[in-house]
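Left out: one protein chain. Kept in place: all the others.
Order of writing sets the chain letters: A, B and C. Residues in each chain are counted from 1.
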Amino acid sequence: MDYAKPLPNYLVTRYHGWKATSYTENQGWYRRLAKEGQRPRAMVISCCDSRVHVTSIFGADQGEFFIHRNIANLVPPYAPDGDHHGTSATVEYAVTVLKVAHLIVLGHSQCGGVQGCIDMCKGHAPELEEKTSFVGRWMDILKPRFSEVEDIVDATEQARQFERQAVVASLENLMTFPFIESAVKSGELSLHGLWTDIGEGGLECFDPKGKKFLPV
Amino acid sequence: MDYAKPLPNYLVTRYHGWKATSYTENQGWYRRLAKEGQRPRAMVISCCDSRVHVTSIFGADQGEFFIHRNIANLVPPYAPDGDHHGTSATVEYAVTVLKVAHLIVLGHSQCGGVQGCIDMCKGHAPELEEKTSFVGRWMDILKPRFSEVEDIVDATEQARQFERQAVVASLENLMTFPFIESAVKSGELSLHGLWTDIGEGGLECFDPKGKKFLPV
Amino acid sequence: MDYAKPLPNYLVTRYHGWKATSYTENQGWYRRLAKEGQRPRAMVISCCDSRVHVTSIFGADQGEFFIHRNIANLVPPYAPDGDHHGTSATVEYAVTVLKVAHLIVLGHSQCGGVQGCIDMCKGHAPELEEKTSFVGRWMDILKPRFSEVEDIVDATEQARQFERQAVVASLENLMTFPFIESAVKSGELSLHGLWTDIGEGGLECFDPKGKKFLPV
Partner (left out) sequence: MDYAKPLPNYLVTRYHGWKATSYTENQGWYRRLAKEGQRPRAMVISCCDSRVHVTSIFGADQGEFFIHRNIANLVPPYAPDGDHHGTSATVEYAVTVLKVAHLIVLGHSQCGGVQGCIDMCKGHAPELEEKTSFVGRWMDILKPRFSEVEDIVDATEQARQFERQAVVASLENLMTFPFIESAVKSGELSLHGLWTDIGEGGLECFDPKGKKFLPV
């Protein structure tokens, strides 16, 4: 365990700054959150990408969002086979224990995971096709949807559409979980699909009627 | 697809506020991030818990942290078996593609996932032991470590120590990934283990020498 | 060359301390910065004054700020006459090569350069008016603005207002550089004017609407 290192100075300094300001100003609320437990209104599933800042975009503070972040904001289909399923565990906890009212899938532009999947589908990324590639095997979740965007000639536009497909795929896979389907049907839970443009700060929401994304 | 709903008003309102202020003030940076790609200095693995706000604690802004969040901030051991491994995919992308310099595992107090694992280990949570329980199967990753805290009588103290064990388990599992072990050995990557007290705003760092957590 | 001396001991000692701690904890990041090059988000133009610590005030670490420091944080107007223009070279490099997103001019209280300029304007500093005075000739950049604060009776208040004028003058001169004007207009770059009170730790930001400095 001698590989673990002390926290870099710059983070120590910033932490002490937070403790002396934000924490101090919100101490009562943080103590109450600790004592009474969390009660988030929504769960957000977004990408790990450092450019996607869900709490910033939505001005969210401690206690508001239960957040799962993985590569390309993907949810695999329901598969109760006894294996470790990290993403499935997060939605199970959010819906059955915390009983969140909203489940939001947030995709984004310039997604490296989605681009890797396109490269795989086009046969340009043999390294991602290897059994040992965790990113490749994870992106297999999205692969079947490539047919939806295969004919788009412009590479940028194709990527943006496939990023939106990743959101739709996750929404559809979420509905394969019995506890989600029943919560949605009973009106206890609503699902939302979003896609954000990093450079322009845009935000689009999946419109169930027209089956496309419209600016919020 | 008629289950997908428009974004709740309160989030639409907040988004428009962000767009008109923060986005506008940082437009140049966001566009540059979109165009040139991300280059985060660190990856953080934290819990989905809505009370854990890693960007807030560390004053981090767009582009700084590649963030993976799952139940109880756990990393499973290296297992290149061709299945979907969401968490393994995130560390593979961060270390081999983005080449982050720091990998931080951030545990926290009052962790519901860790408490569930304790309940399972004590035989008080038969529902988590079922094959169909995603949370139960995910927490299996931590189960073998229960012997380390089994003798602690005080339940609160036992939970806090087990939360710290979850951080240490993740650090050890991270070292089973060949690409992480080699990056650590070459000095390109350093690992850091943290635990935060939600109510008191405390932060502790795993000390490799004394094998315990010390206040930052 | 026998005038060059070995580094004083106190700095040798501190350097070795830094090497054994901060450097070691951040080795991966420093190596990456060396290999991939810098990508600072912001440029800061501040005074050389030893009491102004821009990295401290903003908790900035290696790689974050491209920093130019000169007497009184002044930027001369655009003058492509083939002479050596050290300050103009720094902004050219920051904006056209590094493509920083923010350009911050940071003024401060008790500025010796600004006080010298006031003394010159009042005819109390003949030595600064000599052709051979580099400080005097440098402060000529600010001189035309003295009319803005000439009527302020209180000497301390006059100095503080003139220090703020130095920031505004630099912002206006920055806009005379074609590459800055175009980057600002396209939204790739934003300018910010700040003034800090050394003794009280205050920080004010120039408000474009009201044309005055307001506490941050």
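In this section, contacts are C-beta pairs under 8 Å (C-beta built on N, C-alpha and C of every residue); 3 or more make two chains touch, one makes a residue touch a chain.
The structure presented is a predicted model; accordingly, all values stated were derived computationally and were not measured.
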Missing-partner contacts on subunit A, residue numbers: 13-14, 16-18, 20-21, 24
Interface residues of subunit B (partner: the chain not displayed): 22, 24-26, 29, 59-61
Subunit C residues touching the omitted chain (full complex): 1-8, 11-12, 14-19, 22-23, 27, 30-31, 33-35, 37-38, 40, 42-43, 48-51, 53, 55-71, 74, 76, 80-94, 97, 102, 104, 109-110, 112-113, 131-135, 137-141, 168, 171-172, 175, 184, 190-194, 197-201, 203, 205-209, 211, 216
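Criterion: only the chains that are shown with their structure count from here on.
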Copies subunit B and subunit C touch via same or different residues, half shared test: same
Between subunit C and subunit B, distance of the C-alpha-averaged centres to the nearest whole Å: 40
Two or more partner chains touched - positions in subunit C: 25-26, 29, 59
